[in-house]
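Heads up, one of the protein chains got dropped from this complex, but the rest are sitting where they should.
Naming follows writing order (A and B), and every chain is counted from residue 1.
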Amino acid sequence: MKKRMNDKLLILIFSVVILAFPLILAPTGAAYPDLMQRFAIYGIFAIGFNILFGLTGYLSFGHAAFLGVGSYAAMWMFKLLTMNIFPALILSVLIAGIFSLLIGFISLRRSGIYFSILTLAFAQMSYNLAYSVLTPLTNGETGLQLRLDDPRVLDTVVDAGSLPSTNLFGLEMKHVFWNPEILGYNLQFNYGFYVCAALLILSFYISVKIFRSPFGMMLRAVKTNQTRLNYTGISTRPYTLAAFVISGMFAGLAGGLLATMDPLAGADRMQWTASGELVLMVVLGGSGTLIGPVLGAIFIRYFNSVLSQINEFTLHAWFSFGPEWMTNLLVSIVDPFVGEGWELTLGALFMLVVTFLPGGLVDGGQRVGRWITGANRRAAKAREA
Amino acid sequence: MSNFKVNRRGLLKSGAVIGAGVAMPTIFTASSAAAYTNEPTGGTVTLGFNVPQTGAYADEGADELRAYQLAVQHLNGEGDGGMMNTFSSSELQGNGILGKQVVFVTGDTQTKSDAARASAQSMIQKDGAVMITGGSSSGVAIAVQGLCQEAGVIFMAGLTHSNDTTGKDKKANGFRHFFNGYMSAAALAPVLEARYGSDRNAYHLTADYTWGWTQQESIAAATEAVGWNTVANVLTPLTATDFSSYIAPVLNSGADVLVLNHYGGNMINSLTSAVQFGLRDKMVNGKQFEIVVPLYSRLMARGAGENVKGILGSTNWHWSLQDEGSKAFVQSFGQAYGFPPSQAAHTVYCQTLLYADACQRAGTFNPCGIAEALEGFDFDGLGNGPTHYRGSDHQCFKDVLVVQGKENPTSEFDLLEVVEVTPRAQVEYAVDHPMFAGGALGSCNDGS
Partner (left out) sequence: MDAIFLQILNGLDKGSAYALIALGLTLIFGTLGVVNFAHGALFMIGAFVAVTLSKVLAISKVVLDPERLDFLGNPAKIKTPYVIEWFGSFGEWMIDYTIPLSLLLTIPIMIIIGVVMERGLIRHFYKRPHADQILVTFGLAIVLQELIKIFFGSEAVPMQTPDTFTGALDIGIWFGFNPGSVIYPYWRLVYFFFAAVVIGGVFSFLRFTTFGMVVRAGMADRETVGLLGINIDKKFTIMFGVAAAVAGTAGAMYTGVNQPVFHMGMDFLVLSFVVVVVGGMGSLPGAVAAGFLLGVLESFASMPGVKNAFEAIGLPSIDQIIIYLVAVIILLVRPRGLMGKVGVMEE
């Protein structure tokens, strides 16, 4: 009973925090629609992956392919049918589901690193083909974009000279509906982010439900000892396949949303490094935990966008407080790690987190929490004495 | 009253659903009444420089950034003014643009369309950039151009050579100063004919993606027009790192010319393999075997080392040019950084100046005003001779350089020599040329 209450509270807090992003994130410089939408989208992607990897321990290196397939499916709906995102998202989830069913069915015949390499092989094949031969379908290198002469059979043309925007029954995704000035920050509230946020909260809810269900227990049992399960006469494959397809559908939804918020689907997002990034997000945040994957996704997206935009001039402005030699020294120390060096920082950060915080950021947070409560307890004891 | 915006087309079909939204009190609606996206209201104007800082083209991106910083200094009246002094239009006074000081933000495209768009978005939404420029590959340039069109800002393309950028993917808000595959081919073909004769059999190796295809299509058409025969066109994967298995079949194919439609790392590796297999010393049907690299860049030539010697290709600009504009730019860039600029640096410097000049002439930062000022603009003094920005596809028309790997370089930068400056008239084409057909410019978008 207590557990159920806790879950409700968790979902509630999670929802409130996510919905208040444009306000909370303002001081961090991340409160602009595009990045907040990416936070939510990659959060969904990571939540889905966590259902497979966090629960069953099966490490897939191919989930970026499902994201890509979802994006392509959504783009084709925008091009052929309508700019309404509703059918596009449904199709991207469905197509990604079918695609992951096929790949999962084959890959899950193996386990361990053999499984990882099989998924990697499928993903690389998809990427290579999408980049070159499948160009009529994917527009290859350039990525699939909207064009003025797309049919869009359900839509009526309003302005022949400009591309239409994605919308949910008329609500334009990119439209900023409230643009107030609060505490000196210019806040931007747009529909796109709230669509993403709503779906993220829904995904989170589903993930909590799966974690608490008998199905989730079974998946955990697979991770703990699959051989024993097999000896007791339980075939684990239907369960792992179900987890694989569910996580594939989450990836498809994320891919569809990416195309919805920014109507372009590029082959790059199917590359194995994109899958690797996903694994890093989940592990960084804390795999197998509920909130970890979302934290990891936000963390990596934030660093990716913020670090890469710092240049020598920004640094000079930051460090201009001291004498000039000190400014120059600080700039020359920090410069290799930002701008063109942001990947270096990210790589080093992973090594530190994986080495010292095996449970990811969530683990780190719990340790800090324990340390604080422990300190309180010690303080209380000291007062008593 | 309320400037709550709904998609009219959507509204027609789903009026009932939207009802609740329309009833929202005006306090919740957008307060800013900017006339266009990111209208600069303070004393500064922000430009967004979006270049590859990681990945295979990072050196090219770094050189672009250097040129951008130089351009910003010159616009703000610092430094020696560079090509501003030789530019035929004298609107720029060295006091910023329209009196506003120029500031900039930078981002990393990673040479991936996704990352490039995310980076450009953050410049537009977070930093208030009124113009985005940069890029070192066509896929990225086309992706970002599409984004700028939708967001209502101007895109000044950097190094992008695919026909599609101003062909089937052209956009009203996007402008390209760099040349393209068709121009490379049109400039190269006469030189190839003069050097190697009109009776040649060419074997093409082509990077298997959009740029490679348009490049191959252009060069095959141009060489066939002078009488060459295309023996084969083999597509090579972008991810290939070793080209030996693509080069070996050339040996006994009967071809006497190898055309490498590759760029960057692909070009360096395929050229290296071709030279290793002794193709340059080979005689076929009594003719000396030749290798052609249609698109050259000095940075790539450096990577390929000795192998580029004597090999023909084309380039947009080269620092050894002796016109006043080029000399001023090389001087100014060389003083600042100690080495001569690359063609990527040159094109982005020109683009920044052209943009600033257009703002000045239009008297506004409004993308539609700027587009109007750039369309049909004729100028000179930026290193390529008299140049025309065509209004119907936003492509610059200017002389194209045919270059050759230098036999005896005098320094590490002196790798290419200009063998011919092909006049502009020879590389011009009709706007509805089949290689550029299939797209529409659309109408300019200022985001209002």
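One rule holds for everything that comes next: a contact is a pair of C-beta atoms (placed from the backbone, for glycine too) under 8 Å apart; a residue touches a chain by one contact, two chains touch by 3 or more.
Source: prediction; values computed, not measured.
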Task: Among the chains presented, those that the missing one touches - done: A, B
- [ ] Could you tell which one of B:G94, B:P190, B:P237 or B:G391 touches the chain left off the display?
- [x] B:P237
Open item on the list: Among B:Y68, B:F104 or B:Y246, which one touches the chain that has been omitted from the display?
Closed with: B:Y246
Open item on the list: With the missing chain put back, one of B:S198, B:N285, B:Q331 or B:S448 would touch it. Which one?
Closed with: B:Q331
- [ ] Using the touch definition up top, pick the residue from A:P27, A:P238, A:G322 or A:G347 that touches the left-out chain.
- [x] A:G347
- [ ] Taking the full complex into account, find the residue in A:L10, A:I98 or A:A121 that is in contact with the omitted chain.
- [x] A:A121
Task: Residue ranges of chain B at the interface with the undisplayed chain - done: 55-59, 208, 232, 234-237, 239, 241-242, 244-246, 248-249, 251-252, 265, 268-269, 272-273, 276-278, 281, 299-300, 302-307, 319-320, 330-331, 334-335, 340, 410-411, 413-414
- [ ] Considering the whole complex rather than only what is displayed, give the residues of chain A touching the chain that is not shown.
- [x] 53, 57, 59, 106, 109-114, 117-118, 120-122, 124-125, 128-129, 132-133, 226, 272, 276, 279-280, 283, 287, 336, 341, 343-344, 346-351, 354-355, 358
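Convention: only the chains that are shown with their structure count from here on.
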Task: Separation of mean Cα positions, chain B and chain A [Å, integer] - done: 32
Open item on the list: Under the definition above, what is the set of chain A residues touching chain B in their complex?
Closed with: 29, 32-35, 38, 83-84, 128, 131-133, 135, 139-143, 145-149, 154-159, 161-165, 167, 169-172, 174-181, 188, 258, 262-264, 266, 268-269, 304-305, 308-309, 311, 339-340, 342-343
Task: Footprint of chain A on chain B - complex, ascending - done: 4-15, 17-18, 21, 24, 28-32, 53-54, 58, 61-62, 65, 105-108, 112-115, 117-119, 121-122, 125-126, 137-139, 142-143, 146-147, 149-150, 164, 169, 172, 208-211, 235, 237-239, 439-440, 442-443, 445
